[in-house]
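Apart from one protein chain that is not included, each protein chain of the complex appears where it belongs.
Residue numbering begins at 1 within each chain, and the chains themselves are lettered A and B in the order written.
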Amino acid sequence: MTFFLYSLSIFLVSGLLALISKRSAFLSSFFGIAGCVAGCVLGLIPSIQVLLSGQGLSFSFPWAMPLGAFVLNIDFLSAFFLVPVFVLCALAGLYGGQYLYSYRSTHCLGFSWFCFNILVGSMALVIVAANALLFLLAWELMALASFFLVIFEAKKESVRKAGWMYLITTHIGTAFLLAMFLLMAQSAKSMNFMDWDKLEYLPSLARGIFFILAVVGFGAKAGFMPLHIWLPEAHPAAPSHVSSVMSGVMIKTGIYGLIRILSFLGFPSFWWGWTLLAIGIISGVLGILFALAQSDLKRLLAYSTVENVGIITMGLGITLLGIAYQIPVLTVIGFVGSLFHVLNHALYKGLLFLCAGAVLHGTGMRDINLMGGLLKRMRYTGLFFLAGAIAICGLPPLNGFGSEFLIYFACFTGGIPGSHNVAIPALALIIFLSLIGGLSIACFSKAFGIAFSGEPRHESMNHAHDTGWLMKIPMGILALSCILVGFLSPCLLPRIFQNYLSAEHLGILEKATFSLSQITIASIVFLFLLGILALVRSLLLCVRKVETTVTWDCGYAAPTARMQYTGTSFSQILVEFYNFFLRVKQKLSAPKGLFPEPGSFSMETPDLFQEKVFSPLFVRTGNVLCILHTLQHGRIHLYVLYIIVMLIVLLLWKL
Amino acid sequence: MNANLFIPTLFAVVFAPLILGIINRTKAFFGGRHGQPFLQLYYDLFKLLRKGATYSKTTTYIFRLGPMVGLVCVLLATTLVPFGGIRSFLCFPGDILLFAYILGLMRFFTVLAALDTGSSFEGMGAAREVHFSALAEVAFFLGLIVLAKATSSASFSDMYSSSFPYIWIANSTQMLLVGVAFFLVLLTENARIPVDDPNTHLELTMIHEVMVLDHSGPDFAFILYGSALKLWVLGTIFTQTIFPFRSGSIYLDLLFSFLAMIVLGVIVGIVESTMARLRLLRVPQLLVAAAALSTVALVLSMR
Partner (left out) sequence: MEQLINMLMVVILLTNLLLLGSSRMGTCIPTLGFQGILLGLALPVLLFLPQGITTHILVLVLITIPLRGILFPFILFRVIRKTNIQREIEPFISYPVSIFLGILALVLAFWMNSRLTGMSVPSLHPLLLPVAFYTILVGLILIVSRKLAINQVLGYIVMENGMYVLGIAFAGEVHLLLELGVLMDVFVAVFVMSIAIYRISREFDHIDVNQLQNLKD
């Protein structure tokens, strides 16, 4: 535990040092990176220790704060979430060092590093906090730090707007959390999590209300579908290493919080599972559909985050249903699958955002439609992006397949043979997960194929260059870990969960890990066959003539790069098919007449919920609240009068 | 290790190109022609393997990797599906998922290799491929759920085990519906009429063929062989769902399954000879219909 406290204080001190030395970009970057990496490495030690030994660690410190106590507790769940946080943050910090350095002449790096280290520290604190007040404080600190990181380029109008949207959404979520924590603390007569076990004896109505509050509050952070609107705005606006951390691990604190609260609420009602399953399906399917329709690489990744959170939530939903209907297979494997997906998503989404940042760094572009041919110019980034894309599509042999396999496996072996109560949700999950699988192949073949293959569609691609080693190494480590986790999952999972699950549940998990081990065998066979085939091919070709020419152009004499399929044209057939959900806006001015003026066509896919629900809602609310505007007239003496009137009213009421 | 385990893969590896020969001969018969030899694809493969290759300047290693990954994926898929009552080389609960996703990996790399050429034709084919197969995957999974529900297992080898004929008789309606759905998926995934015309020469209308326009030599041989194997594995799933026959003798069962595959070739040939290619906009409707058939089966078995 001391290591963990050291790590927290290193984050704080290094952040402050970076802030103090903000005059020198080099010095503040150095302090920022060094602190981040050192803190993460120190923090990893107790986390891994807890994961492997199963012995929780705790620490408490008398604190002058009313109601609050500085109680930290690392149990299995915390440790499981801490590992990806520390791993990804250390790598993103390294990466960010070089990434941000190019902004040194125009921006203040010291403040950004201060916020980054505070963000990492507060995320860790959120995960280990064992007191409601401490949790909320850390939660708020995390929100603010990430807000300041998002508005790093605050001179841009779009970035400020994104920052606003993030701040508002996250605070709406926090409001729900505040209500939930207060109510729970009142019911349990304590703010400490260790006393909250007795909440499970509350009537099911009260627990249901807590559940709803938790879903809304944590869902705003995690990006559940109607509350996801900040993700596609904030992730593109933030610097890439920040988007990587936010998407890879920060939104997972929402998942963590939800699981933590669920662990207090005891035996779930069946509708909790259905709710989570429905949210997961909506987030998953609509998330990937909107991702498909985007042409901004980072926006695409942001929507794909919504999709992956959807998959995690589906897994949690099926877990709750498994508990409610007492099907241990669903519970155990569904839960392990969800948690495994949390880890996997942190790895590959972190990787993909870092790659997107490298592309942005190398070309100055985020629009896929203008990219092309980057694989030749950015070999390493391209290779890493390919690994991330295979992983995120859930394709074997990389890690994404493992977690999706477990969730499917739970449904096929636990849900489908069971009664209707579990068979129907299980089959809904399978159907939609398979749809998501197919669509994510479409989405990421677009992202990789259009951006990295073909010919450059814009001249700025021609002087694209690969990034420096400080950016390559973190990406490489993440890509490698995607592969390793994919191959080693049958060994890793039982090792991690053996201290957490009971012997009976471990036996259930072993059935799934047996299948995973067979998949690893298949993957090894796959690599072996691929090697043989490559050998055969090179043997065949080494004695034959291998020519180079142009791509088949159908006999047309002067093909140009602009004739290639773009990202928008690639996804057009799909977008049109699912237009019912996407509501694409098309603008066409067709050329007319004998000597036509130039025509144009444009297409954009605004967020459905933002467009149809939130914008009208906030405009209406704004109009209604305009009435109160008359109170706000700028005359100070009247403001003082308000205070006096209020005081008198309060006095009259209480006395 | 039991040598029998390799039989399904062996059959696939040896006989897969034959099925395409049968399809072509059936089509020739309906067209009143004599048609090409049954073994034409074998000749083609050997011819292509002995040729050199031509690559576009635009392409990268993705383009060279695509055909190899595709072939390896589908080879791996053949080790997952039983044949003639003989369990597959790899069988474990959940191998149906590996099967579906390994075909997904094949698709992913085929599409990437197509996009790697920077040709708009190939982009077009790739976009269609990912669109249609996303829907086909749903229909396929729905069918798998029905099979999993009826047999209470999540592995092909356990589904098509020796007790499958009894299960089939008790659920014949569902099995027929699922069989038809699988057949539609098979036509889509293998780019046959009415989804795609393997013989067309107009790039604008093609799906699978247009994605592999730029491949040549051994790479193209890998692709052709890979698609023959894909037809074989999806065909074995279809034939085993539709014709559940077990005699108890391995040799008889193998013979029967092999005959069933030939019948499949004839059926595909008949469909190709009697139907026109659907307009591309109508293809999703066909796949939604396949999903609907599986759903009807599912509702019947969940009742």
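Simple rule for what comes next: a contact is a pair of C-beta atoms (placed from the backbone, for glycine too) under 8 Å apart; a residue touches a chain by one contact, two chains touch by 3 or more.
As the structure is a prediction and not an experimental result, all values here were calculated from the model.
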item	value
Selected from B:Asn4, B:Ser152 or B:Ser172 as touching the chain missing from the view	B:Ser172
Option touching the unshown chain, where B:Ala28, B:Cys91 or B:Ala292 are the choices	B:Ala292
In chain B, positions touching the absent partner	169, 172-173, 176-177, 284-285, 288-289, 291-293, 295-296, 299-300, 302-303
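Please note the rule applied: only the chains that are shown with their structure count from here on.
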item	value
Length of the line joining the C-alpha centres of chain A and chain B, rounded to whole Å	36
In the complex with chain B, residue positions of chain A that touch it	372-373, 375-376, 386, 390, 393-396, 401, 405, 408-409, 412-413, 416-417, 420, 423-424, 427, 430-431, 434-435, 437-439, 441-442, 444-446, 448-450, 453-455, 511-512, 514-515, 518-519, 521-522, 525-526, 529-530, 533-534, 536-537, 540-541, 544-554, 561, 563-565, 569-574, 577
Contact set on chain B toward chain A in their complex	49-60, 62, 64, 68-69, 71-73, 75-76, 79-80, 90, 92-98, 100-102, 104-105, 107-108, 111-112, 114-124, 126-128, 130-131, 133-138, 140-142, 145, 148-149, 152, 154, 203, 213-214, 217-219, 222, 280, 284, 298, 302
